[in-house]
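What follows is chain A.
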Amino acid sequence: MPFEAGLYAYAGLACLATSMGRHRPRPGRVPLPHPQYARAIGATLLALAVLTAVRRLGPEQGIVAGVAQICLAAGLLVLLMSWRQRTALALALPAVALATLLAASA
Partner candidate 1 sequence: MSAAVKDTARRLRQSMAWIHTWLGLLAGWILFAMFLTGTASYFRPEITRWMQPEVRFPPVSASQAAGAAVAHLQPAYLGDEQWYIYLPDDRTGATRVFTRPRPDPDPKAPPAARRPELTLDPAKGTPVSARETRGGEHFYRFHFQLQLPHPWGRWLAGLCAMFMLSAIISGVITHKRIFADFFTLRWSKGQRSWLDAHNVSAVLALPFHAMITYTGLITLVLMYMPWPIMANFKVPETFAAQAYGRGPEDQPVGRSAALAPIEPIVDAAMREWQGARPATVIIRHPGDGAATVTIARGADQLNARAAQITYSGTTGSKLAASPPQGAAVTTAGVMLGLHMARFAGPALRWCAFLLGLTGAAMIGTGLMLWTAKRRRTGQPQFFGGQLVERLNIGAVACLPAGMAAFFLANRLIPSGLPGRADIEVSAMFWVWFGLAGFSLLRPVQKAWVETLAVSAMTFATVPVANALLTNRGFLASLRSGDWLFVSFDLAMLVIAAALAFAAKHAHAKRGELPRRRSGALSTLVSGEAADAI
Partner candidate 2 sequence: MVQIITGRGGRGGWRITARCLTALFGGYGAAAALASLVARLLPVVPVEATVWGMTFSFAFYAALGLWAFHEPRLHRVAITLWGGAALLAGIVYLLGPRA
């Protein structure tokens, strides 16, 4: 199933959240990137999300699917963050891994 765009988007948005003062969790076991780097990584991952969708579905439907999955990933992230903030943000790492695995096997 072509959901790697959504997984990349989830991780990218989690990075963006980490870069914002009010959502940045207190330092713990997982090292957090510096806010500026977090923002750059987040933006890169969001671009990657659209690119993977375009690669799979072509430019027209790829952009539509990419934007749709970014929106949904944002919704999922916000819901999870409102419930377990640290876990929600930490899930970004497995999300990237799974997305890369899916994209490579496609």
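On how the list was made: all candidates are chains of the complex that A comes from, given by their letters.
Keep in mind that, in the parts below, a contact is a pair of C-beta atoms (placed from the backbone, for glycine too) under 8 Å apart; a residue touches a chain by one contact, two chains touch by 3 or more; residues count from 1.
It should be emphasised that the depicted structure is a prediction, and the values quoted were computed from it without experimental measurement.
Chemist: Consider chain A on its own, then decide which of 1 or 2 touches it in this complex.
Modeler: Chain A touches candidate 1; the others do not touch it here.
Chemist: Within their complex, state which residues of chain A touch candidate 1.
Modeler: Per the touch definition, chain A meets candidate 1 at residues 1-3, 6, 13, 16-17, 20, 22-23, 57, 60-61, 64-65, 67-69, 71-72, 74-75, 77-79, 81-82.
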